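Now for subunit A:
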Amino acid sequence: AKDIGGGTAGSAGQGCRLNPPPVVTAGGPVVHRPGPAPNAAAMKVGLAFDIGGRGDASFNDASVAGLERAKREMGLAEVKELDAGAGEPEDAKQTRLRQLAQEGFDPVIAVGYAYADALKIVAAQFPRTRFAIIDEDLRGIPNVTPLVFAEEQGSFLAGVIAAHRTKTCHIGFVGGVRTPLIQKFEAGYAAGAKAAAPDIRIDRAYLTPAGDPSGFQDPNKGAEVAQGQLDGGVDVIYHAAGASGKGVFSSVKSAGAKAIGVDSDQYRQPSVADYRDVIISSMLKRVDLAVFDYVAAAARGDLASVPEKFDLSLDGVGYSTSGGMIDDLVPTVDAYRAAIATGRIKVSDRP
Partner candidate 1 sequence: MNTSAAAGTPAVELSGITKTFPGVVANSDVNLTVRTGEVHAVCGENGAGKSTLMKILYGMQSPDAGAVRIDGEQVRFRSPAEAIRAGIGMVHQHFMLADNLTVLENVVLGAERAHGIGARARRRVLALAEQAGFRVRPDALVERLGVADRQRVEILKVLYRGARIVVLDEPTAVLVPQEVEELFTTLRTMREQGFTFLFISHKLDEVLAIADTVTVLRRGTTVGTVPAGEIGSRQLAELMVGSELPVPEHGGATATDREVLVVRGLCASEKDRPVLVDVDLAVRAGEVVGVAGVEGNGQTELVEAIMGMRPADAGTVRLGDRDLTRLSTLARREAGIGYVPEDRHRQGLLLDESLWFNRILGHQTRPPVARGRWLDRRGAREDTRRIVARFDVRTPGVDVDAAALSGGNQQKLVVGRELSGDPVLLIAAHPTRGVDVGAQAVIWEHLRTARAAGLAVLLVSADLDELIGLSDTIRVMYRGRVVADADPRTVTPEELGAAMTGARGGEDR
Partner candidate 2 sequence: MSTWRARLLPPALAIAFSAVLCAAVLLASGADPVATLAQLVTQVGRGSTAVDIVNTAGAYYLVAVAAAIGFRMNLLNIGIEGQYRLGACAAAIAGGAISLPPGVHALVVVVVGAAVGAAWCGIAALLKVYRGVSEVISTIMLNTLAFGLIAYLTQTFGVLRGNTQGTRIIPESGWVPGIPLGGAGTVFGLVLLAVVVGIGYAVLLDRTRYGFELRASGLSPTAAAAGGVNHRRMVLSVMLLSGAVAGLAGLPEILGRDHTFTITFSAGYGYAGLAIALLGRNHPVGVAFGALLWSFLDKSSLTLDDIGVPREIVTILQGTIVLSVVVAYALVRRRELAAEQRRVGRATGTAVAPAAASTGGDRS
């Protein structure tokens, strides 16, 4: 007989005993943006991608989006992107940065923490060029600006959403590779879920241990891991597994459960359009915003105004509501969000 989708997961149980959302007195988060966009017509920005490169529907693409906006709003003259290869040696990264600096691009944005070491060397060689690095808190080099995010805070909200949407009081997390960065996602997610529902069970799994990058590139494994969690009673899964996330979505869909996307608004992402009806929300990491802000600051010559960390209070991270599947939850989630933004809830970045 032909299988016609639809599973049994999610039909059982009434969900968790939920904590009430925190009461926030000071209202919503305060986002303050520096004045109107400056003119950047004389600027040439270089972009060095991390593995995954353009089209990853994740932070590489988000950084491009930031520059696109800069072009529109600030008249940015020229953007050049250079792509990285998998497992490439350190000097390839240096060459890429050097090449951009030498060709007169300023600022040069290194997308991804993998550039940290290369940047230390190249930045010293080009003291007059301004560099930025995404995802690595690289301090103490005058011409390098780190653009980092509070992933754990965004993931906290994902955890809250999951806790409110589970019927089995059992949720899952699927990480691609067990790196410190991905563990921040896990930590925030678990903390959020626990905050909203103290009794909740959380299954956490990584596809590969640190150092084996294939965990971000293997949807089949993603599907199996998710399937395992679903069979074990999980009915909401949050993933931070790059391209392997596709596999997670597909398992979730065939089990009739729910998923939370990561980095960008995955509901609107064409490559996973097949699964959009199970993507109830996505944790947003606004690399685009950070890049735009950085370019604007550079155009103004005021790099000191770039925030130390793009967190909830700066809208550097957040969550999406596309698809309207969590509209009823927005007040609750926003309450948590305000509590974090105002510092009433502190989210740890270690699981």
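On the choice of candidates, all candidates are chains of the complex that A comes from, given by their letters.
Rule of thumb we're sticking to: contacts are C-beta pairs under 8 Å (C-beta built on N, C-alpha and C of every residue); 3 or more make two chains touch, one makes a residue touch a chain; residues count from 1.
This is a predicted model, so every value here is computed, not measured.
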Identity of the candidate that touches subunit A (this complex; choices 1 or 2): 2
Touch list for subunit A against partner candidate 2, complex: 81-83, 85-92, 94-96, 98-99, 102, 113-114, 116-117, 125, 135-138, 178-181, 208-212
